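Everything on this sheet refers to the single structure shown next.
Of the protein chains in this complex, all but one are displayed in their positions.
By written order: A and B. Residues from 1 in each chain.
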Amino acid sequence: MDILLLVGVIVFVACAVLLKDMMKAAICLMVSSIIMGIIFFRLHAPYAGVFEISVIAGLVMVLFIMTISLIGGDADVKEPPVPIAVFIFLFLVFSLVVALKIPGLPIDQSRVLPIGSVKIGEVLWIRRTFDIIGQVGVIFAGVFVLLSVVGARRKNGK
Amino acid sequence: MVNNALHNGLAYTYTVFAMLFIGFYCIFTRRSMIRLLIGIEIISKAICLFIISGSYPQGTAVAQVLVITVIVIEVCVMAVGLGLVINAYRRSKSIDVRDFSNLKG
């Protein structure tokens, strides 16, 4: 089951990269996000899964589709014929290296804790307050940039 | 489902790296700026998967918090990036990155 999910993620991501139509690519990305969220749920990370689905599969995709419809006649001309074979070859080499040198992800059964032993609220707000501040800052930055970009439109055009 | 050990931790590693490679491929070879942003998106997803799968089976709060942070940042990056793409399109009617090399060197 998990392998299927993983394979599904990879397939949809590859479609998102290789498809010529932007709309279809964005929708493939959205689907892969949803599958990713399911994987997160299965890995006992409900909050991450919720975030993933709601934010990425929702918000970012909306942004993408808005942009693509604004751009309209998309200019994706003349991709250079870089052979994918090179990348696949490199990937295989890399996998070999990884398989030989880096041990697998440490799944240590002896340290299994009951789920939810530490409250996520406590970690999020108290232990990682610095991250929250960073996120707030970045959100503000994003808002400002968008306002300036969009505001220019209002000034120039209609 | 709760106590199933996952099939193999290595599969997650391979998935993550495969997604990384696909994301890099996208950034390397695509000329449309929107495609570049898709590539960045893919890479961020790979990282999130890596963090979460690394914390199995605890489902540690720390890992989730990190992932939440990464997703928030990624959203802002996407928003800003798309705003810039729209602005660039308005200026020169093209979203080909090779047209925007005025500041090189």
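Convention: a residue touches a chain if its C-beta (ideal position, glycine included) is under 8 Å from a C-beta of that chain, and two chains touch if they have at least 3 such contacts.
To be clear about the criterion, contacts and distances are computed from a predicted model.
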Match the chain absent from this complex view to the correct UniProt protein name in "Molecular chaperone DnaK", "Na(+)/H(+) antiporter subunit D", "Sigma-70 family RNA polymerase sigma factor" or "ABC transporter ATP-binding protein". "Na(+)/H(+) antiporter subunit D"
Specify the residue from the set B:Val62, B:Leu84 or B:Val97 that touches the hidden chain. B:Val97
Out of B:Leu36, B:Leu49, B:Val67 or B:Ala88, which is the one that touches the chain we can't see? B:Leu36
On chain B, what residues meet the omitted chain? 24, 27-29, 36, 97-98, 100-105
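Everything below uses one rule, namely that only the chains that are shown with their structure count from here on.
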Whole-angstrom distance, CA centroid of chain A to CA centroid of chain B, is 5
Across the complex, what residues on chain A touch chain B? 2-3, 6, 9-10, 13-14, 16-17, 22, 25-26, 29, 32-33, 36, 39-40, 42-48, 51-52, 55-56, 59-60, 63-64, 66-68, 70-71, 74-80, 82, 84, 87, 90-91, 94-95, 98-99, 102, 104-107, 109, 111-113, 115-116, 118-120, 122-124, 127-128, 131, 134-135, 138-139, 141-142, 145-146, 149-150, 152-153, 156
Chain A-touching residues of chain B, taken from the complex the two chains share: 1-2, 5-15, 17-19, 21-23, 25-26, 28-32, 34-35, 37-39, 41-42, 45, 48-49, 52-69, 71-80, 82-87, 89-90, 94-96
